[in-house]
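Structure incoming, see below.
Rest of the complex left out; these chains stay put.
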Amino acid sequence: MAWRDDWRRVRAIARKDVTTELRAKAGFNSVASLAVTILILLGLALGPDAEALRNAAVGAVWLATLFSGVLAFNRSFQVELESGALEPLLQYPGPRWPIFAGKLLGNLLFLTLMVAIVVAAGIVLFGIRIPDTWPSLLGVFALGIVGLVVLGTFYASMTSRSRAREVLLPLLLFPMLVPVLLAATTASKALLGADLMHESGAWIRLLAAYDLVFLVATFIAFEHVIEA
Amino acid sequence: MNPASERLRETPTAPPPRTSIWLAVAGFGAVIAAQVYSILTSPAEGDMGHLQKIMYVHVPAAWMTFLSFFVVLVFSLRYLWKRRENDDLIAASAAEVGAIFNGLTLMLGMIWGRPAWGVWWVWDARLTSTLVLFLIFAGYLSLRALVDDAQQRARWCAAVGVIGALNVPIVYMSVKWWRTLHQPPSSPATLDPAYTMGLRLNAIALLVLMIYFIRKRYEIARLEREVENMAEAAAMGGR
Amino acid sequence: MLRPQLRPMLNGELDKAIDLSGLGKRFGIRWVLRGVSLEVGRGEAVGLLGPNGSGKSTILRILGTLLNPSAGTGSVNGLDIVRDASGVREQVGYLAHTPGLYDDLTARENLRFAADMLGLPYTAVEGSLERVGLAHVASDRVRGFSAGMQRRLALARLILRSPRVLLLDEPYSNLDAGGIELMNSIILGLVQSGGAALVVLHELAPAKSVLGRTLTLAEGRIEATS
């Protein structure tokens, strides 16, 4: 019963966030095309010769995801703050974790779509060719996204309340995501190089552990963080 | 401050243009005709075989892209000068159409590139600058989508349109140098005279089509404004 | 941190809707509230006046569990505002200076969201939209709403679930005559059903008919009482 109420809250928040993202026209489309733009900038900055680019490709894809993902996270809480809607949100009785869960869900949807687009663009622009090991590649991306979203949403819940959110969030988040970035890029490279499974296997296990740890940690920590 | 502000609130009194169906017929007809002609006449090209026929859309599309963005530039300037809403609407229509041709160029180019070069994409000057151009006007369009107040949207987009257009040659030059400073660009082979005629015909056909698209889009925009003007009549009338 | 004389007396508190004793609040090193003690009984609506910057909003925010007191204690219907914060939240409805709505959602969607969070049926939504007179713009985005329309919508959200204790921060501002009447009827309805309200305001006129007594805050303490 109580569980059903909480689940309803989770859905309500996720739905609200998605709705506003779609309404505010600069929602998904813009963030996605920004991601692609960043990808291209990386391509331009890393010089024209194809060899260097192919090596940089995976890193570029992840960086583009990271940089534009940050915006998405901030937006998801900005909605609350724009007209002081966070205070009423905190005024609702009942536990606070559904708020976090709802935001998490919304961002997860958002980012998964975005990554799909970025990867497609990366394949075309950097001439990546898809290896036979693509299923485990999918796994890597899934794990990477989860790690990204969990920490991103959590930190956004704090930073978005400070004025300089767009600066503060990446500042806190990026260092925390170093493991994700390293694991994701290295594993992806290994898989793209059609490498031996066990090579990327270690990285994948690392990613999984990372996700698990921080999923639990953030859910616990959120109750304290969100308090006024 | 703003020139001719008095007209700033003026909404067009002339009835919106009726784009005749014949223009559409002419456009599509010409395209089909030109295609048929050029496909029949052009010899299978050496290393690319009949694949090369993509060129008959790809290249004219590219030209139309440039043309329609030139239209955006002209009418944006004119809006800033005269502040007539029509100019803004035309610029917007041209931008949309241009973006579509731009996308078409990219698509066809990539489809062509795969077999021709073995890759979807090379960071060649022409390709890259086309892509950047596309991004610039994607930005222009998303700005349009984002601003609610009609006059603000018009002014902002006019400014962005002009400044964006100013940038196009600079972008092209910079990307060209960027390439040439390293290795000779793997840019598409310049044309064999055997193809020029077909190319010209297709260019003309697409030109007609482009004009039709822009006019049609403009007509729609104007009709939307008409609705609002009727609402005004209703609102202000009962006095 | 608590000085002895500020400790709460926990007995015979249950007939009080709001009970603050020796409440203190500081921002930085500046003490804004210096030992505020006030009681609001069940079935009572009390006005809280005071010059600008005297700390009225701060008191409401503390009662609404949005701020923690720096000293002293308070309770709402016998629940401690620090220890039982979540319990208190069930009881109080806090109307702030700012409406706190989602601009990109329509009026209806805003209330439905509230209903979701409160576990109420959507049918309640239409009712309170009617009540505050926004039914005709129910499906317009809030972004375009005027000052008063936003206040009304915030009010609608407030009365969705019926809180036992209302904390109203200048509830009449931006409201037209109709809005003022509405506000008063809501306050009256609550007090008659044994609830309580603490109303911050500057201009007494609109609230004459509903307020039992008024307190005046100055130098961070309750000065006059009428």
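Order of writing sets the chain letters: A, B and C. Residues in each chain are counted from 1.
The criterion applied here is as follows: contacts are C-beta pairs under 8 Å (C-beta built on N, C-alpha and C of every residue); 3 or more make two chains touch, one makes a residue touch a chain.
Keep in mind the model is a prediction, meaning the values are calculated, not measured.
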item: Full-file chain stoichiometry, since only one instance of each kind is pictured; value: A x2, B x1, C x2
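Rule of thumb we're sticking to: only the chains that are shown with their structure count from here on.
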item: Chains contacting each of chain B and chain C, listed by label; value: A
item: Label of the chain whose CA centroid is most distant from the centroid of chain C; value: B
item: Leading chain pair when contacts are tallied as C-beta pairs; value: A-C
item: Nearest-to-centre chain - CA centroid comparison; value: A
item: Distance between chain centroids, defined by C-alpha means - chain A, chain B (Å); value: 35
item: Between chain A and chain C, centroid-to-centroid distance (C-alpha), Å; value: 38
item: Sequence positions of chain A contacting 2 or more other chains; value: none
item: Junction residues of chain C - those touching two or more other chains; value: none
item: Of chain A, residues touching chain B in the complex; value: 25-26, 29-30, 33, 37, 40, 43-44, 47-50, 53, 123-127
item: Parts of chain B lying in touch with chain A, wherever the complex brings them together; value: 110, 119-123, 128, 131-132, 135, 138, 142, 145-146, 178-179, 182-183
item: Chain A to chain C touching residues, read off their complex; value: 5, 8-9, 11-12, 16, 19-20, 23-24, 79, 82-94, 228
